[in-house]
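A single protein chain has been omitted; all remaining protein chains appear in their positions.
First chain written, first letter: the chains are A, B and C, and each begins at residue 1.
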Amino acid sequence: MSDFLSTLWTQRYMFTAVILFCIGAFSLVFNPNLIKKLIGFDLMDGAIYMMLTSAGYIEGRIAPIVTDFSATPSVETYINPIPTGLVLTGIVVSVSVTAFALALVVRIYKKYHTVYLDVIMASMKKGVD
Amino acid sequence: MAFVEVLLLGFLVACALTAVLHRSTMITILTYMGFSVVMSVIWMLLQAPDLAITEAAVGAGVSTALYFLTLQKIRELKESEDAEEERRRKAGEEGRK
Amino acid sequence: MLPWYQHIPFFSIVLMMIAGIFTSIVHRGRAALAVHLCAVSAVLAGNAALFANIVPAGETFTYNLGIVGHPFGNELVCGPLEVTLALTFLTVMALCVLGGYKGIFEDIEPEKQNLYFVMCDLIMASLLAMVYTNDAFTAYVFIEINTISACALVMAKDSGATLVATIRYLMMSLLGSGMFLMGLTLLYHITGHLLIIDIHEQVVHLAETGSYLLPLTVVMGLMTLGLCLKSALFPFHTWLPDAHGSATTSSSAILSGLVLKGYIVLLIKCIFSIFGEHIFRSFHVGDALLVMGVAAMVYGSVKAMGETHIKRMIAYSSVAQIGYIYLGFGLGGEAAAAAAIYQILVHAFTKPLLFVCAGELAEASGHRKQMYYLRGAGHRAKLAGIGFTVGGLSMIGLPLLGGFAVKFFLADAALSGSWRMWVALGALAVSSVLNALYYLPAIIQIWTIREHGADDLPQLPAVKPGAAVAVSIVLLAVGGILLGVFCTPVGDLISTGLSLL
Partner (left out) sequence: MNPSNRNRVKAFFDWVDGEEWCAKTPDEVVARQEKKPAHRSSNDLDAYRRFRRLNQAVGALFCITLAVVLTMVVVNLPLFGDPSNPTNNEVSARYIERGIAETGSANLVGGMILSYRVFDTFGESSVLFLAATCVTILLRRDRKNTTSRDLRELHSDGLADRKDKDIVLRTAVLLLLPVSVMVGFYVMLFGHLSPGGGFSGGSILGGGMILYSRTFGSDSVRKFFNEHLYHLVKVVCLMCYGLILIYYVFTGSNGLDNHIWLGIPGNIISSGIIMPINVLVGFEVACTIYAFYALFSEGEM
């Protein structure tokens, strides 16, 4: 048990990411409020990015930005640059999706006067659309 | 250092829970903004300054601005609807008189 | 210097993307359509040349997208299977747009028509990228491009129903991409690679040494689940009928014919290239796919029987047809997977055919899509009626049509003897009967002559299809029939491609 806990402590970033991922996924799927669904999506993506970044972190090494150009950079100095690059790409994707989805929410509100998806579905069934 | 980490990570989880569970959409968006700011500190801890800058500009800046714009738009619409409703009601009352 | 044809995959993708970017400043809808068709035909010609060059030799090559060699950058991979899929997708894309172009210009505001074609261009680019990519993260980026542009196609009609359908589709898709990305993250963490070939090497190594087995299982689960969500496998199909049923004709055709298939192609890459079929089966993810596929086949058909809206009926039938594909993956073995890929090709031709014809029939019935109003529509729009009949019969599985070939291949592959055989054969039989139970009444309905004064429907004039629609219907139908007639050579081609994957 203490073994488990100490591993969990070592993996604290990933563990937090898991919790955030689940909170985000819950909100994305089961919250009827569209804006909170989107917040859930952003939380979920943030959690994944945190997981990815922590996969590239190495204890005691620094960010891969070279300042001393006299020698060839050594692997021992810098952390793994790949995850950071991937997350950079990912963040752009998630902000684009957020903007698109928010525009949809605005239009839907204009049409149905609510942001609650289940209420919208109910009013659609009544043939209000 | 460990203390700071626990504090930040705990704050992230607390923000996420508040954002998801709180009734008010306004609070949700504000806590999400807090989440983004703390996230950018965490990127610094994880030695990813590129991400810290991007997260601060995008998560706490652009995303939040878009959320607020949406909320404002919705409020505006709601107010104009209410006004319209009011006008219609008054017109109806006058008609009845 | 590389042989010239090896550049084609990369240039196809980039050309489609640049065409999309350029289309956003072409302000007239018809000019945008012309740009789109030119780009697709150019890419189609290129891919045909590529096909001619590599398929006879059974050649596979990888293409570096960067300055240094193999494990250090993005990569594309191309073999017989990839190029066949790309050719099919390109053809069907052009035909879908042609078949529904009247609807596009009617349903969308004039100043926004060009933006619709931007979406078409980028969907095509992302499909090609998903087919050709050899890098798991590139796949993720293009999944997102595909998601956003597919949502835009649904909402292009801009009515209340399509907006709600779009947001439901978007939420489901976002969950799917989130799951996929989570799986990819974990996979990167335990293998340290993003190129599919290298990941495969590491996965084989991990499976042999038995390390990280739990993460590996969860990775498989997450990636498969993510792609299943996006390709509308039962029980994650809830968004599909609304989205496909309410969108404009060519959107429905593109969405069910191509977009769903893009994710399934990616799933093929996951199963065969990333994990390897053997390892994938040993983790029993395939059995889950089998069960869900069978459930989808039955459930989709039952729900389609209950629909009176013709496009929703066809959309529910898509749920069932996707089930066939997953049944193929679930059965396991090269033959079953080849049958599943065959189903991808057949469905890519047949479903757009049905949607385009349904659109035409509805137009001939005063833009009403309820079955009731479609009575006798076949007489008013003859070509569309014939097209619908061919498509419906192919779905039922009439010999010499594409659907029959699929069922034959699936049944053939199922004859391995295990419990899976009985499940698969039973599902195939039940689902064929169910298909007939809703396609036949629909076909009878559209060919029934209405007596004068027997009902309250107004008499409608016959409608002549435009040239573009006629070309689209004829070519889609011919494609489906050819796939049914020449099933052996195409099947062989797919098996070769699959073994080279």
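In this text, a contact is a pair of C-beta atoms (placed from the backbone, for glycine too) under 8 Å apart; a residue touches a chain by one contact, two chains touch by 3 or more.
Note that the structure is a prediction, hence the values are computed from the model and not measured.
Within the entire complex, contacts from the absent chain reach the displayed chains A, B, C.
Remark: the omitted chain is touched by one listed residue; of C:Glu59, C:Asp158 or C:Asp412 this is C:Asp158. Looking at C:Val97, C:Ala442, C:Leu475 or C:Val490, the residue that reaches the missing chain in the full complex is C:Ala442. Set against the missing chain, the residues C:Lys230, C:Lys303, C:Lys351 or C:Lys407 yield one that touches it, C:Lys303.
Across C:Phe142, C:Tyr263, C:Phe283 or C:Phe388, the single residue that touches the chain missing here is C:Phe142. What chain B contributes to its contact with the hidden chain is residues 48-50, 52-54, 57-58, 61-62, 65-66, 69-70, 72-73, 80, 84. By the touch criterion stated above, the residues of chain A touching the omitted chain are 4, 7-8, 10-15, 18-19, 21-23, 25-26, 29-32, 54-59, 61, 63-67, 69, 72-75, 77-78, 80-85, 88-89, 91-93, 95-97, 99-100, 102-104, 106-107, 110, 118-119, 121-122, 125-127.
Interface with the hidden chain, as seen from chain C, comprises residues 1-2, 6-7, 10-11, 14, 17-18, 20-22, 24-25, 63-68, 71-74, 109, 111-112, 115, 118-119, 122, 125, 129, 135, 137-138, 141-142, 144-145, 148-149, 151-152, 155-156, 158, 168, 186, 188-193, 202, 212, 214-215, 218, 235, 238-239, 241-242, 299, 302-303, 305-309, 370-372, 375, 437-438, 441-442, 445.
Following the convention adopted for this analysis, only the chains that are shown with their structure count from here on.
If each chain is drawn as a node and touching chains are joined, the picture is a simple open line. Chain nearest the geometric middle of the protein is C, using mean C-alpha positions.
Chain pair with the larger contact count among A-B and A-C is A-B, by C-beta pairs in contact. Rounded to a whole number, the gap between the C-alpha centres of chain B and chain C is 37 angstrom.
Centroid to centroid, with C-alpha atoms defining each point, chain A and chain B lie 15 Å apart.
Work out the mean CA point of chain A and of chain C, and you get 28 Å between them. Across the assembly, chain A contributes residues 24, 105 that each touch 2 or more other chains.
Partner chain C is touched in their complex by these residues of chain A: 21, 24-25, 28-29, 34, 37, 41, 44-45, 48, 51-52, 55, 82-83, 86, 89-90, 93, 96-97, 100-101, 104-105, 107-108, 111-112, 117, 120-121, 124, 129.
Listed in rising order, the residues of chain C touching chain A in the complex are 137, 140-141, 144, 147-148, 151, 155, 159-161, 163-164, 166-168, 170-171, 174-175, 178, 181-182, 185-186, 188-189, 194.
Looking at the complex, you find that chain B touches chain A at residues 5-6, 9, 12-13, 16-17, 19-20, 25, 28-29, 32, 35-36, 39, 42-43, 46-51, 54-55, 58-59, 62-63, 66-67, 69-71, 73-74, 77-78, 81.
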